[in-house]
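The complex appears here minus one protein chain, its other protein chains still in place.
So that you can tell them apart, the chains are marked A and B in the order they are listed, and the count of residues begins at 1 in each.
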Amino acid sequence: MQSSTGTSGEITGQTALVACAPMSISTAAFPRTFLRYELFEQGNRKGCYPMKTKLLSLALGAAAIAMTGTVASAATLDDVKAKGFLQCGVSTGFPGFAFTDDAGNWQGFDPALCRAMAAAIFAGDSNAVKFTPTTGKTRFTALASGEVDVLARNTTETFSRDVDLKFTFGPVNYYDGQGFMVRKSLGVTSALNLSGATICVQTGTTTELNLADYFRANNMTYEPVPIETNAEAQEKYLANACDAYTTDASGLSATRSAFEAPNDHMILPEIISKEPLGPLVRQGDDQWADILKWTLLALITAEEKGVTAANADEMKASSTDPDIQRLLGATEDGFGAMLGLDNDWALNAIKAGGNYGEIFAKYLGTDTAVGIERGLNALYTDGGLMYAAPIR
Amino acid sequence: MSVAAELDGPAEPFRLSQLFYDQRYRSITLQIITIAVFMLMVSWLVTNVIQNFEDLGKTFGFDFLWQPASYDINQKLIEYSSVSPHWKAAIVGILNTLVVAFLGCILATIIGVAVGVARLSKNWLVAKLMTVFIEAMRNVPVLLWILLASTVFSSALPSPRQAPVMLGGGFVPTNRGFYVPAPVFNDGSIILGIIFIASIIGAFIFRRWAAARQARTGDILPVFRITMAILILPVFVMFFLLGMPIGLELPELQGFNFQGGLYIRSSFMALWLALSFYTAAFIAENVRAGIQAISNGQSEAAYSLGLPPSRTMNLVILPQALRIIIPPLISQYLNLTKNSSLAIAVGYMDVTGTLGGITLNQTGREMECLLLVMGFYLIISLLISGAMNIYNNSVSLRER
Partner (left out) sequence: MSDTHAETVRYVATHELPALPAPVNTRGPAAWARANFFSTPRDTILSIIVGGLIAIGLWKLLPWLVFDSVFVAGSLNECREIDSGACFAVVTSRFNQLIFGFYPPELFWRPILAFVLMLVAFAPVLHDNLPRKMLWFSAVFPLLAYWLIWGGTIWGPLMIIAMIALAFVAFKAVAKSVNPVVGLLAAVAVGILWMLFLHDPIVSALSSAVNVGLEPVESSKLGGFQITFIIGVTGIVASLPIGILLALGRGSDMPTLKMICVGFIEFIRGVPLITLLFVASTLLNYFLPPGTNFDIVLRVIIMVTLFASAYMAEVIRGGLAALPKGQYEAADALGLNYWQATRLIILPQALKISIPGIVNTFIGLFKDTVLVSIIGILDPIGIMQPIRSSAEWNGIIWELPIFVGLVFFIFCFLMSRYSMYFERKLDTGHRN
């Protein structure tokens, strides 16, 4: 039923209109048709994608309707290929993880993963991706409803999100934990000294639940100041409207880095929760989940093996390490085909923005304004937790 | 039926086209079509929902309301902690909504009436200043005002440790909120309460008696002063006789924050003030329009009857102006109540913030939570507009 007719699989690198294949009538009980809309991306993608609608839209006056939509389907890969781009949900703005540059392009640790996925799917075109900013509140609905194909929005993997909300999490791309940031002048050295404090916490996140649990477990009181976004939290914290700001430790470092005087603030040693952050997709499409999983693992493997964006092509040609050969598609194992992709999928993903370490260094690392140490996110060989399952 | 048929002349056999062309049937035909289309739409929507829920493996039900909420709420008027169930969090939110809406309506009315009257001032400076206030408030989105107010409170006021303690501990403005003394009720305060209630009843009785007396003899007593005396004096005297049973608890800086006293959070203040000022601008315009709608002849007639200006206002102008002012005033109250849902932008935990916000987020029950939230607002709106209709009927001009 989820046909993806009307696809022109090739990327021609020019803007052109595409005639879509003749329509088909779905077999479902309710009469639906596939209306086809031509989609363009600046540059080089084209295609049609099926869209089910809509006696309703007629009732609404079809004339004014500006629809671009996708079908939440079992074969997400086919849909994504058909429409010619990957729709990726990111945060509305979080230093280091997702932000827009002056030209309005989304940048950051999370968008970089989407670009790598896009490159893996679209033969190296890392721009074949569109970003949907989501809030803590809208992110899961956006994914569940098919508005986005993958959600890369520093989201904590939890039991209920996996099982109850029916998502499939990819591998963890950032091991985090919830911490507290306070002013040094406050004289607090441990989170256990925070009884009675006013604490800024983002709503709609796991952090506010952890916070409640932690204070309850330690028999302390606190005054929560719920806020919607990181920018507001920062404003409130800097104005001293809360004594402490709690969020994932990465977020704390990122936020602190942007302060005028970062050294006046300290992050308390207690990490009160485990926050494995990872990208996620809808449950029920194993192929799609596999693509997400192995794209990320390929990036980590690349770091393990020293494959970078710069040397990937050369490594593919010259490396004799069978691991690297398999990773970069130098052998004819057909791993790409098993995923429904081409043989260079991992090579393209790596070339899009570099391996895991490069991406980390570019957006979060100690050389950036955010300035986060690798810590738990170092490779297992360096004492971290990044340990990619082998590609073989 | 037979009578009607006789009156209409000889009965014609019924034709199908009569359903459309005959006035007697057409309205029924159209109504049946309307209902059919409406039911079709509704059933279509409901089937879609059922189908979608099935596809996603979701269920519909309100049992989640009895699960522990596991989040904390800062401003709570009833006992609540993170182990309380979701329904209790919803109640906390509802109460918070009602508090900010109620206090907002009061403050908005006070400011609105003051500004509306001041706008008619003969003093050019005052009139213009009020015009600027009204236009600035009305033409900028209320969300922006709420955000600005929140920023003002958190960025422009001092932190608790630097906060000035004003009025001997009676008032402490900080960037987290304002601390004022809280009343402490000791033994004997119940007696004081009973006396106060008795005074109110006494004042009522006095006023009725004074009105009757005025009708009988034409004498006018200084009603306002005597009423105030009845209300205040007995309580005041008893307060000292009973050994000052009601005390004040002053806020004191302890640890991170002030402890004791009443703590009015800045999120509440920002929302409350922004909503009040925004709505006040609209109320001011209603008040101005109401006063201007009363023709000059009314006040001139009152003066010529010998009424002093204060009585002219109270007995002649206001009763007439109020009839024009109150209906739009009540719809402004309604708007204020609905706008209080923007609390979510400043982290004030109203019903949209708890039930429609955190609970929705943590449980993933969008349908149930939003139904409940919308139902709540709908009930409030219907109550308020019901009250308005009753008022409208009671003051509508009895046309003869």
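Quick notes on this one:
Following the convention adopted for this analysis, a contact is a pair of C-beta atoms (placed from the backbone, for glycine too) under 8 Å apart; a residue touches a chain by one contact, two chains touch by 3 or more.
What you are looking at is a predicted structure, and each value in this text was computed from that prediction instead of being measured.
The chain that is not drawn here is touched, among residues A:194, A:211, A:238 or A:339, by A:238. The residue from A:92, A:348 or A:377 that touches the chain not shown here is A:92. The missing chain, though absent from the display, is touched by one residue of B:151, B:189 or B:392; that residue is B:151. Touching residues on chain A toward the chain that is not drawn are 2, 15-20, 22-23, 28, 30-40, 42, 51-58, 60-73, 92-95, 99-105, 130-135, 137-138, 141-142, 145-147, 228-231, 234-235, 238, 258-260, 369. In the full complex, chain B contacts the hidden chain through residues 20, 27, 30-31, 34-35, 38, 45, 48-49, 51-53, 55, 122-126, 129, 135-136, 138-144, 147-148, 151, 155, 338-339, 341-342, 344-345, 352, 356, 360, 366-367, 370, 373-374, 377-378, 380-382, 385.
Definition applied: only the chains that are shown with their structure count from here on.
Averaged Cα coordinates give chain A a centre that lies 43 Å from the centre of chain B.
Within the complex formed with chain B, the chain A residues making contact are 136-137, 140-141, 144, 160, 164-166, 186, 194-198, 203-204, 208-209, 211-213, 215-216, 222-228, 235-236, 239-243. Note for the complex: chain B touches chain A at residues 56-57, 70-74, 81-83, 151, 153-155, 159, 175-176, 254-257, 259, 266-267, 344-345, 347, 349, 353, 357-358, 360-362, 364, 366.
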